[in-house]
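The other protein chains are all here in position, but one chain of the complex has been omitted.
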Amino acid sequence: MTVQAQAAVPEEAPSIEPVIEIPEDWDPSILAFACHYCAFAAADLAGVMRLSYSHNVKIIRMPCTGKLDHGYVLRAFERGVDGLFVAG
Amino acid sequence: MKKKGNSTKRGSVLIAGGGIGGMQAALDLADSGFKVHMIQKDSSIGGTMSMLDKTFPTGDCSMCMISPKMVEVGRHPNIVLHTLSEVTAVEGEPGDFTVSVHEQPRYVDAEKCTGCGACEKKCPKLVVSEFEQGLTKRKAIYSLLPQAVPNTRVIDPVNCLYLQRGRCKACVKFCDANAINFDDTAKDYQLQVGAIILSPGLDRYNPRVRQELGFGRWPNVVTSLQFERILSASGPFSGEIKRPSDDKHPRKVAWIQCVGSRDPHNANPWCSSVCCMYATKQAVIAKEHDGSIQPTVFYMEMRAFGKDFDKYVDRAKTEYGVVYRRTMISDVKEDPDTGSLILRYAAEDGKLINEVFDMVVLSIGFQPHADAAEFARTFGIEPNIHGFARTSTLSPVETTRPGVYVTGTYQGPKDIPETVAQGSAVAGRSMALLGEARGTDITVQELPEERDITEEEPRVGVFVCHCGINIAQTVDVKGVAEEMRGYPGVTYSDDLMYACAPDGQEKIKEIINEHKLNRVIVASCTPRTHAPLFQDTIREVGLNKYLFELADIREQCSWCHMGQKEIATLKAKEIVKMNVAKARHLQPVHTDAVDVTPAALVIGGGVAGMTSALSLADQGFDVHIVEKNDQLGGLAANVYRTLDGSDVQAFVEEKIAAVDNHPNIATHLDTEVENTGGFVGSFKTTLANGDQFAHGAIVVASGGMEYEPEEYGYKESDHVITQRELEKQIAEGLDPGSRHFLMIQCVGSREEPLNFCSRICCQDAIKNAIAIKEKSPAAQVTILYRDIRTYGLREDFYQKARDLGVLFVRFEPEAKPQVDIDGDRIQVSAFDYVLNRDIRLFPDTVVLSTGLRPHPLTEKVGKQYKLTRNPDGFFLEAHVKLRPVDFPSEGLYVAGLAHAPKNLDETVSQALAAAGRAGVLLSHDKLSVSGIISKHDRDICMSCLACLRVCPFGSPFIDEDGKVSHNEVICTGCGICAGICPAKAFQVNNFRDDQIHAMIDAATENICAKA
Partner (left out) sequence: MIVGEQKPLEELWEYIKDHKKVLVFGCNTCVAVCQQGGNKEAEILASMLRMKATQEGVDIDIQDSGIERQCEHEFFEKAEDRIEWADAVLSTACGIGVQFMAENYPKPIYPGLNTTFLGAVEELGVYTERCQACGQCILARTGGICPIARCAKRVMNGPCGGSTNGKCEISKDVDCAWQLIVDRLKLLGQLDQYEELTPIKDWSSDRAGGPRKLVREDVQHDS
């Protein structure tokens, strides 16, 4: 996966993301890709333990984070999510 | 009755008791083709575990684990539940028993009852709730617990106004289903079964007897089981920790240990085995619920003997600030002004202290049911002196009556995983007894043909579950259902009280038929535990089970956004939309089946390996034992007696002879596994000596090692020996004379880097100490210890050792005993906490209680089969509580010391359990391939080999045509191939790109709308 990722974004590519000031009331939208067996279970455990975390995290269950696809990451960013959390 | 061959044995098993042990046995037996009659005294199955909030040491939610199992038992086609029932007589022989059953009337027709609960709401009679331990009330018509199985209410005739006084019938008026039947009568009938399993569970000590502790007198003194209910989200206080007297949140909470246990004068002499750990768990969970709580545990001895238990207690101390005080509480008094409690105890320096606590929890112990003697008589088995079923260390699940087996706490106090393991063990024993009758008493479940939905437009049904109040108190459940009604593809959307309850599932089935739904979403808890249940539900009405998605709005929404109703509701809507979006793209998945080779490989020829092998061979399967040494026997070859005096050498010899003589067992000595190919059901193994064989299952019983000590001068002096060496000397006729034996415990155990209890050493020390004192009362034995961990019924022997005059001196790891050797003169210095000063002892022999280590083979086997190990090097089971002998990889099972240190009886139980679990697998002719696998489209594949290079399981391969093909049987559905494939020729069922894209789009719907 890393090989492919590097190939898609050549190392010498200039930083294409201009730094933006973060507004104070910013409510970032975060999408998590979580492995069914571990990270998704951990998210369940967080609930079982009544751990509170930010509401703007939504989880998409993966059979394994190996299932992650460039397409998913890019689609999510294109559609405006502010951060992706890949956990597995 | 139709029989296979000319067997006279029955293909049915009776299980008396529907707790977790009985349920495990029932499912194993039922899954392998036996009919199971489960007799349960209560109106629901579930037992003690269903009352618990969380479980140690993982903190997993107890109900979340047991509820799916209960439902599985309730819906299993091969299991017949007989609730409100008791066995009255047993006649016959092993293989063919006739059991008489007496069933109390339920007064509610289970066929008609929808479980809606309207009757309960209208019933005017309030009764103290037994399930809630008297902390709240129930009605005269009620269900034992919200997740009851069967989920049919029951009328308590003693408290029913109509049955007692002839008027009321409110329930009849409000029951739309006409399910109330006051004409119901008790029934007596007989069942024909081949084997009987006793799993009646336990009773608890009544702490009122110990008046000085104030239970029943001071309202803020509660039992540990009451505290479980207080902690429970579904309990009387919804998980909020409050004092019963004034609903105030307690700050200082005390746990008093050993209430009713280890007390031959006022209570029971045995140790209840679990209280140290459950008190630790309760303290930790209480602290998690309310960070301001300050827990203190008053205890005699910290018996954290199980796998990863010591680490859990350490974490409780260091991370949660739980205070442990090693002292007995002499009395508890109430401060009448505050309702708080004053505990009186002696500090370490002997000073008496009064400390005030807001609340006190009594860690009450286990005891057999009050009717245990009668129960034993009914089944024709002998109880032991304490009223538990009599078993022996070397055959821990066999009662005195052949064909009658025992599991769980009726065999002796134990925790959940050991109960579950014994559940599988008795299932294995029953399978071995009834082997050839397998499949003769069952009927195959007939499922309706699957509806072909491929041409249909998506018609999604959404069921939003309240989960009682678990979801509904935080999420506006009706609002979520309402919102989904207009969502694209949604045909039906509504809320349900408990989607997983039988009535909820019936409702789902009805709605599917009524609205011709072709995709189903349940918005409730986690798919990890509950998806299979609903998948079966929709399959029962002809929908392919992969047309289902579970939207997790409990664990991942209501529980982590408590008190934020608006936000949680919004998020729940988004979660449900994401799943509906995915569901629109769901396609039916059809799974293949592969042949199962009815043979097992057992790695390791010790007691665990031989026991598993014999059980599997008796079940009718071929077994290959692979033993690295040139003889069978393993570590037990150096053990002579068990704590209760059983002859281990004779036992091992008997096992070896049985293995050698068994026609189904092939023993491969002096060799190791070279490699194993294939997959669950169809492995092929090559040994280092060239032998090759096929098999369907693998039992890993690679054993452990004894620690060879470096400390206390072991290497320097012949007067310093290990317990094992002493045991040998005793067996060879050692005359202790008047010599002084000083034993040091925890040598090489319970310390970093190997911070685990070796579990056997306390028993070994006491066993040898008793042997010495019995042979020569003039001999002196001193045991230097940290905690004496003679858990369960082993406590009798601790008592016996003390009675024989063995001295016990405690030490702390910070101030270990100092052994100075000068030729034949040995001086041992230690600090005595009772005398509160340094002492010096001059023993003739120092005996080191050395612990256990994982066998070096563990690492190799772990790598060979990709099995994970815990930080101490022992194999990690699939689930600490409910899958104690399974590995996460299908078809592999663990037994014995390879899993964790344990005593011989526990090894035997676990080995039988592994054989039971493997037997379930091997009993199938065919094994269905999982549905969640990667599907390969050979038409668009360009055979670039990226998949073949990245797959960790080797499922893509170059086929006969020289192109890439895919072996779906070993595919785990991880989807790495799908991620790397440049041609997108791989798609994982139910995680297809179109499905995930739809989820991403739905998840970002709001952002896109804003932009």
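Labels A and B are assigned to the chains in the order they are written; within every chain, residues are numbered from 1.
The rule we apply is simple: a residue touches a chain if its C-beta (ideal position, glycine included) is under 8 Å from a C-beta of that chain, and two chains touch if they have at least 3 such contacts.
Since this is a predicted model, take the numbers as computed values, not measurements.
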Considering the complete complex, of B:L447, B:M942 or B:I958, the missing chain is touched by B:M942
Just name the one of B:I442, B:V541, B:A983 or B:I1007 that touches the chain not displayed here. B:A983
When the complex is taken as a whole, what residues of subunit A touch the one chain not shown? 3-4, 7-10, 12-14, 16-18, 70-71, 74-75, 77-78
Where subunit B meets the left-out chain, the residues are 942, 944-946, 949-950, 980-984
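FYI, only the chains that are shown with their structure count from here on.
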For subunit A paired with subunit B, centre-to-centre distance based on mean C-alpha positions, whole Å: 35
Touching subunit A in the complex: which residues of subunit B? 59-61, 64, 288-289, 526-528, 552, 554-562, 564, 567-568, 570-571, 574-575, 578, 932, 950, 972-976, 978-980, 988, 991, 993, 996-997, 999-1001, 1003-1004, 1006-1008, 1011
Inside the complex, what are the residues of subunit A that reach subunit B? 1, 4, 29, 31, 36, 40-41, 43-53, 55, 58-64, 66-69, 71-72, 75-76, 79-81
